[in-house]
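Input: a single structure, listed below in structure tokens.
Just one protein chain is left out here, and the rest sit where they should.
Here is chain A:
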Amino acid sequence: MTSTSMPAPTTGTQAASASEAPADEGLRAGPLVTPPPATATGQPMIAIDRVSKWYGEFRVLTDCSTSVARGEVVVVCGPSGSGKSTLIKCVNALEPFQEGQITVDGTRVKERGTNLPKLRARVGMVFQHFELFPHLSITDNLTIAQRKVLGRPGAEARKRGLDLLDRVGLSAHAQKYPGQLSGGQQQRVAIARALAMNPVVMLFDEPTSALDPEMVGEVLDVMVELARDGMTMMVVTHEMGFARKVADRVIFMDRGEIVEDATKDAFFGQPRSERAQQFLSKILAH
């Protein structure tokens, strides 16, 4: 459990229901993000236990085990094809896996009787290519799942959506359509869309890889702020600057295996495996 990145104001708003919008917009770390419970139980938010996955004969994940504590920010990195995106998609069962188990906030992902839509509604996910719904306005993108999945009344969903849009700095674009926004703006809307569901954890699948370089910063800024608000995050990314700034732990994957699972300082200080060292030297060289 991290304590350094937990800002003081969150504790003051613990009691506030997460669906309540803040009265004061200056409350940067306000209840727009579901705060982690004050008494952190020993149970991790995500527990990945010996997960293996095959595409036919090809084994994409081999015996992956790790866990993400409440409020922790874990960065997953590794060369392309190493299985990091697949692993993160297993967490909310977008990808099925054959062996092992993943538990999210006490709910087993791979079990008969698990209501997967309900589980997924509590796990926010941000994709490489944003995946906003192109036929819906930004406002509708932010509210549709709140209304159809959570059953929130239209006005409440709208208020929450627009509050979050404001928080990512895009209130002026509420009436626009995704095709009218830049990549960076679309990704910020996508983050707001995921947050609107009051997720207990956020998954990011290479959120900046499809962006023009000058737009990477604006998206990372939102993510950094989110991490500082105490959101539990699992982030697949090559942005080592982001990892250095907010990650608690770094996982390095190669060929479907978790090769390293270390605290940030240990990872950047002296990665143990040769493969991780090579990887770091390549991506930090430029």
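Operating definition for what follows: a residue touches a chain if its C-beta (ideal position, glycine included) is under 8 Å from a C-beta of that chain, and two chains touch if they have at least 3 such contacts; residues count from 1.
Definition applied: contacts and distances are computed from a predicted model.
Comparing "Glucose-1-phosphate adenylyltransferase", "Glutamate/aspartate import permease protein GltJ", "Pyruvate dehydrogenase E1 component subunit alpha" or "Septum site-determining protein MinD" against the UniProt entry of the hidden chain yields the protein name "Glutamate/aspartate import permease protein GltJ".
Note that of A:Asp49, A:Asp63, A:Glu131 or A:Asp166, the residue touching the chain absent from this view is A:Glu131.
By the touch criterion stated above, the residues of chain A touching the omitted chain are 89, 92, 94, 117-118, 120-123, 125, 127-129, 131-135, 144-145, 148-150, 176-181, 193-194, 197.
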